[in-house]
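Note that one protein chain of the assembly has been removed; the remaining protein chains are unaltered in position.
All chains are identified by letter, namely A and B, in their written order; residue positions are counted from 1 within each chain.
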Amino acid sequence: MAKTGRIDWRQLIRYGLLAGVAALYVSVIGMVEVFSQRSLITGVLTLGQLLLFSAPVLAGYLAVYKDDESQTAAFSLLKGVITGLFSSLPLIALVLLANAVNLRAMFVNVSPALIDILVFGQGTAVGVLLLLLSGAIWGTLGVIIHLLPDKTRHVVLVGLSWTLGAGMLSELLIQVFRPLFGSGFIRFVFQGGALKLWASIVVFILVTLLDWYWSKRREEVKTKMANLNPTQRRAGMGVGLLILLILPWILGTYLSEVLDNVGLFILMGLGLNIAVGLAGLLDLGYVATFAIGAYVMGLFTSTSSLGVGELNFWIVLPISILAAMTAGFLLALPVLHMRGDYLAITTLGFGEIIRILALSDWLSPIIGGAQGILAIPKPQIGSFVFRGPQEIYYLILAGCILAIFVSSRLNNSRTGRQWMAMREDEDVAAAMGIDTTKSKVLAFTLSAASGGLAGAIFASKLGTIFPHSFNLLISINVLSLIIVGGMGSLPGVVVGAFALVALPELLREFAEYRLLLYGALLIVMMLARPEGLWPSAVRRRELKGTEEEEIEGGEGAPVAVTAD
Amino acid sequence: MREKFFERFSWVSLVLNSFRIIVIILIVVGAFNTLQGGKYTTSQWVSLSVSGLAQGSIYALIALGYTLVYGILLMINFAHGEVFMAGAFTAVFVAEAFKESGFLDSSPLLAVTILILVAAVVSTVVAVILERVAYRPLRGAPRLVPLITAIGASFFLQYTFRGLYGSGFKSYPEVAAVQGTWHIAGNDIPIVQIVVFVAAILLMVALYWLVERTKVGKAMRAVSENKEVAALMGIDIDQIIVMTFAIGGALAGAAGVINGLYRPQGVSFTMGFFPGIKAFTAAVLGGIGNIPGAMLGGLFLGVFESIGPNLILEGLGIPAANQLKDAIAFTMLVLVLIFRPQGILGERLTEKKA
Partner (left out) sequence: MAEDLLVARKVTKRFGGLVAVRELDFTIPKGSIVSIIGPNGAGKTTFFNCITGFYSIDEGDLIFDGHRLNGRPSYQIARYGISRTFQNIRLFENMTVIENIMVGQEPRLTSSWIGAILGTPHTRAEEEQAEKKAREMLQFVGLQGKGDWLAKNLPYGEQRRLEIARALASDPKLLLLDEPTAGMNPRETAETTRFIQRLRDELGITILLIEHDMRVVMGISERVTVLDYGEKIAEGTPAEIQTNPRVIEAYLGRGAAASANIEVSA
C-alpha cells in the first residue's frame, strides 16, 4: 500500500485539548507549583514540569496510536506538533486570564509563582510562545516514542522510568548511600536533593544495558530459579529473612518509621483483603476494628487515670484481637442479608458511629473523649523494650509474617474457596452446599483480627491515642491499597501498601494530594486494570495463558491484553 | 444436622430481634423520661420540629438525586454528596461578591435565585462528567466495581475542590431579608426556616411535575421500568441517564445554596460528606428509587435528628446528647436496612431472583 497521510483535525484537536485541560487541571489545583519544589535532575527537570509535560507527550502518543503502517513518519510527526500546539492553548488561556483578572480570589492556587512556572520565568509574551513551542516539542516526542520499534521503545521507557524514579527518590537514596559510600560520593552524584545531569545519564545508560542483558538472560534465570533444590531455596529464604531483620538498622530512624507505617497498613490490608478481596464484602468501616484494637490496648495498659489494670502488653494483645473479632462478628449479623452497596454504607455507618462515640462527652469518663488515652507504655520482652521505630519494626514484622501465613493458608483452603464462590455468586454458592451465613460471619470475624492487631500495636507504638486517628480515611486508605495491589492477592497487599503508604510519606509534596491521587487511582484501576498491580497467582497465570494463545491465533494481530 | 441448622438460624434472628426490642425499649424509656421531666416546653418542641423540617427538606432535595439515579441504574451514586458540595462551595464566592456589591441586600430574591442557578449549573456539570467518566464505562460490570469507582470519585472530587478553592472554611454572607422571626400560632419561627422549607418544596413540586407530566419524565420512568423495552421504543437510554444525573445534580446544587441560607457556616471541601450520607439515609428510609419516599424520608430524618437527641438520649441520661446527632442518623440507617430495607414507602421486594 502506498504511504499516505491524512490529518483528522477533529481527533487531533480533541486529544490536544484534553491533554491541555489535564495540564490546566493539575496547574489550577496547585500540584504543578508544589511539585516544582521537587527537583528530579538538578537544573533540568522538576516533578512539576514532568507532570505538566507528560500530558502533551501522552496526547501525541495517542494521536498516532491507532494509525496503521500506511502513514508516513513526516505526517505522524506533524500530527504530534499539531496535538502539542493545541494542548498548550488551555494553559495560555490561564496565563492571559491570570494577567487580566485576579483569579486568586477564587482559585487560591493560581499564584504568581505558578504563572511564572508556566511561562518559564520569561514574562507573558515570550512565555506564551515558549509554551506553544514546548507543547509542540512534547507532542512530537510522544509521536517519536510511538514510532520507535517495539524493542527500542521498551528499553527507552524502562530506562526513562528508572532514571526519573531515581531522581524522585534521591533523598531516600542519599540517606541509604551516605553511610555506605560516604559524603564525598553523595556530593559527587547528587545536588540539591536530586540527581546531577551526568549522573542521570549514567543511570539511564546503566538501566538500559541491564534491561537489555536481562531480556537475553531472563528465561535462563527463571529456569534456574525454578530448578533450585530445597536447600538452596531455604538458603534464599534465610537470606531474605536476614535482610528483613537488619533492615531498620540500615535505613535509620526516619525510614524505619515509614516502614512501620507501611507494616501497619499491610496488616490491615491483609485483614480487609479477606472480607473484600476473597469474600466480596465491601467493608468501609474497617477502621472500627483498628480503633477497637487500639482502645482495648490503650485502656488496659495505660498508666494514666483512665487505665484499667495496667496490664502487660502481651496479655492485652490477644484481648485486643479478640475484642476486634467480636466486633467483626457482631457487625456481621445485621449485614448478613444485605446487598453489596447497602453493606458498604452500613459498614461505613458503623465506623462513623464508633468514631462519634469515641469523641463524645458521654463516654469520655471511660475512654477519654477528644483527649484520648495517654501514657500507654511500650511493649517489652525481658529487658528489651520496643522503644523507637527501629524496635517496634520487629513487632510489626512478626505480625505481618503471622498474618501473611494465616491468610495464605486460608486462601488456599476450603474456606477460601467458599469465600470466593460466595463472592462470585451467592445463590449458586448456597446451592452447592455452602452455608453462606456462616461463611460471611467467619469472613468478617477473621478479617477483623488483623485490624485489631494493627490497632493494638499502633496504640503502644504511639503511646497515645485520639479519636481523630480513627477516621474514614483509614478505611479508604486500606481499601485503596488492596484494590491497587490486586483484590485477593497477598503480594498485592504488600505492593499496594508500599505504593500508597510509603511513596506519599517519602515524597512529602504528595501529602497534600494523597487522597486526590487515591481517588483517581481507584477510578483508573477500576476502568483500566481491575485485577490490580499484582493480581493473585491464578489470575496472572490465566492472563498470560490467554495472551499467548492470541499471539498464536491471530497472525500479526495487535497483541491485546485481554483482561476482560 | 437438622437441629444444628435451626439452632443457628434462630440464633441469628434471636440476636437481631433482641436488638430490635432493646432499641424500642430505649426509645420509649428515653422519650418517657424526658417528657416526664418536663424540661422542654411545647413551643420548644415545636421550634425543634420546625428547624428539623427545614433541615429535612434540604436532605430531601439531595436524597432525590440518590433515588433518581438508583431508580434508573440500580446503583448508589456514592459521590452525590460531593456534587452537592461542588455547587455550594462554588456559589459561596458569587454570594460574597453579591454581598460586597450590595446586590444581595438590595434584591435578595433575584440574588438568591441567581446563586441557586449558579450552584445548580456547577453541580450538574460535575454530575454529568462523573457519569460520563466514572460510571458509563462500567455499566454492566459487577456491582462492586462501580461502587469502588464511586468512592474513588468522591475523594477525587473533594480534593479537587480543595485544590481549586483551598482548604479553609468559608461562609455564606447573611441575607438581611430572611433574618428575624415570624409569629405563627403562638410560636416564633425563624423566617429563614420557612423560606428554606418553601423553596425546597417548590423545587420538589417542580421535579414531580417534570417526572410525571413531561416527555422526559415519561422516558425516565420507562427506562427505570425496563431498559430494553424502552430502547426498543426509541428512547435514547444514554441521554436519559445523563438527564437523570443532571436533574439530580441540579437539585443537589440548589440544595447547596438553600443550605447556605440555613447554615451559612462551614462551607468547605468536606461539607458534602454528612449531608450526603444523611440524604442517602433519607432515600433508603423512604424506599430507594421512590421519589415521594425520598421527600418524606428527608423530612422525617430531619425532624427525628432534631428532636431525637433531646427527646430520647437526654431521657436516657446521656450528657451532651447533641454531639451524638450524627450517630443518630447512622443508627437509623443501620436499623432501617436491617429491619425494613424496602423503606417506609418501598414495596416489598420480591424474593431473590434465581
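Here is the rule we go by: a residue touches a chain if its C-beta (ideal position, glycine included) is under 8 Å from a C-beta of that chain, and two chains touch if they have at least 3 such contacts.
Since this is a predicted model, take the numbers as computed values, not measurements.
Only one residue from A:Gln418, A:Ser460 or A:Ser489 touches the chain missing from this view: A:Gln418. Contact with the omitted chain, checked across A:Leu410, A:Leu462 or A:Leu527, is made by A:Leu410.
When the full complex is taken into account, the listed residue touching the unshown chain is A:Ala429, out of A:Ala332, A:Ile354 or A:Ala429. In the full complex, chain A touches the omitted chain through residues 406, 409-410, 413-418, 420-421, 424-425, 427-437, 442, 446, 538-539, 541-542, 545-546, 564.
Operating definition for what follows: only the chains that are shown with their structure count from here on.
Per-chain CA centroids place chain A at a distance of 33 Å from chain B. Interface residues of chain A facing chain B in the complex, by the touch rule stated above, are 25, 28-31, 105-109, 280, 282, 284, 333-336, 338-342, 344-346, 348-350, 352-353, 356-357, 359-362, 427, 437-438, 472, 476, 479-480, 483, 513, 515-516, 518-523, 526-527, 530. Residues of chain B that touch chain A in their complex: 8, 12, 15-16, 19, 75-76, 78, 93, 133-134, 137-138, 141, 143-149, 151-160, 162-166, 273, 277, 280, 284, 318-321, 323-324, 326-327, 330-331, 333-334, 337-338, 341, 352, 354.
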